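Excluded from the complex is one protein chain; the other protein chains are retained at their positions.
So, chain A:
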Amino acid sequence: MSVFDRAYDDPVRVLDEDGTVVGDVPDLDEAELVGIYRDMRLARHFDERAVSLQRQGRMGTYPPLSGQEGAQVGSATALGETDWIVPSYREHGAAFVRGLPPEKTLLYWMGHGDGARAPDDVNVFPIAVPIASQVPHAVGGAWASKLRGDGDVFVCYFGDGATSEGDFHEACNFAGVFDTPTVFFCNNNQWAISVPRERQTRSATLAQKAEAYGFAGVQVDGMDPLAVYQVTEAAVEKARDPPDGRLRPTLIEAIQYRFGAHTTADDPTVYRDDDEVETWRRKDPIPRLERYLRDEGILDDDRIETIESEVERRVADAIEAAESAPRPEPRALFEHAYDGLPPELETQYAAVETLREKRGDAAFLGE
């Protein structure tokens, strides 16, 4: 029986909150399981350090992801090497799995344009800040893959709030009509800033919205990385090679919670109770998988300590790399708007340099 043949409000689960097996454990070897654990620890540690950097004035506004590592890492691990992810602004945990160097994410939130530039071999679309605006891109990318016979699948990440936007619905409709190899991965973290999930839609689930577009929708415990892996892997496989009578696209609703604020500019204590946060903290994906891996004899204190130091070193190196990057030169303002600088932009840039020569950088920086 397919993982998609279930009620919309019956989330796929593999581990319960205590790490006890309650479903079908996906076929992953030890290295892969440890990889999921390590990548979740990386995302969590990165997140804690990033919030701290922002608090110290070393970085601008930053959107925390703690609590959402299971959904991000579990899903991104299920992709093939040449598949793509199309993220919103909170999916750096997934992007790291795909090979994005963490210093890129730091640079981006430190206000450097180069932070938005992923290496050529990392199949990640640029971060999309306007809500749901990236969802049609994931359909278009997948459509191109289908037309060209590339066989690549596009996984699009977005939040619960995004399902209220027209772009989400239009994109799902196109995906159904053109049967594109797209996986719509909804990180339902319960809150769109201060607006709760129940306020976004009267639908009992977000997963059921897929029905209106004619393809499969499924809920998964988004704080259970193994369940997320299992569902995403099935959705990716169906996208690449759909069985008779099934469409390629899938809408996955991954139920989860952001432990922290929407961004560092937000104060969630204004709109949600501590009790609610505590309830969800008990579902934390990291101790859950850790318990399971210890029970299976795959992890022990020594291995965990080794992973911790590896993760800490990677994040420390990323911070050092990002903070040692010099402020971009003003010319970077004008580059990449077009293929080369048109004459008017050369003129505008020349005016910047003339003023710099005359009055120094202080003329711009107010120093």
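As a working rule, a contact is a pair of C-beta atoms (placed from the backbone, for glycine too) under 8 Å apart; a residue touches a chain by one contact, two chains touch by 3 or more; residues count from 1.
The rule is short, and it goes like this: contacts and distances are computed from a predicted model.
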Subject >> Chain excluded from display, named as in UniProt, from "Pyruvate dehydrogenase E1 component beta subunit", "Phosphoribosylformylglycinamidine synthase subunit PurQ", "NADH-quinone oxidoreductase subunit N" or "Monovalent cation/H+ antiporter subunit B" >> reply: "Pyruvate dehydrogenase E1 component beta subunit"
**OP:** For the chain that's not shown, point to the residue among A:Met110, A:Ala142, A:Val183 or A:Ile255 touching it.
**Re:** A:Met110
Subject >> Listed residues A:Asp5, A:Asp244, A:Asp302 or A:Glu344, member touching the removed chain >> reply: A:Glu344
Subject >> Given A:Ala192, A:Ala239, A:Ile286 or A:Leu299, the one touching the chain that is not displayed >> reply: A:Ala192
**OP:** Using the definition of touch stated at the top, determine which of A:Ser145, A:Thr182 or A:Gln200 touches the missing chain.
**Re:** A:Gln200
Subject >> In chain A, positions touching the absent partner >> reply: 60-61, 89, 108-113, 115-116, 127, 129-131, 133, 161-162, 164-167, 192-195, 199-201, 263, 265-266, 270-271, 327-328, 330, 332-334, 337, 344-345, 348-349, 352, 355, 358-359, 362-366
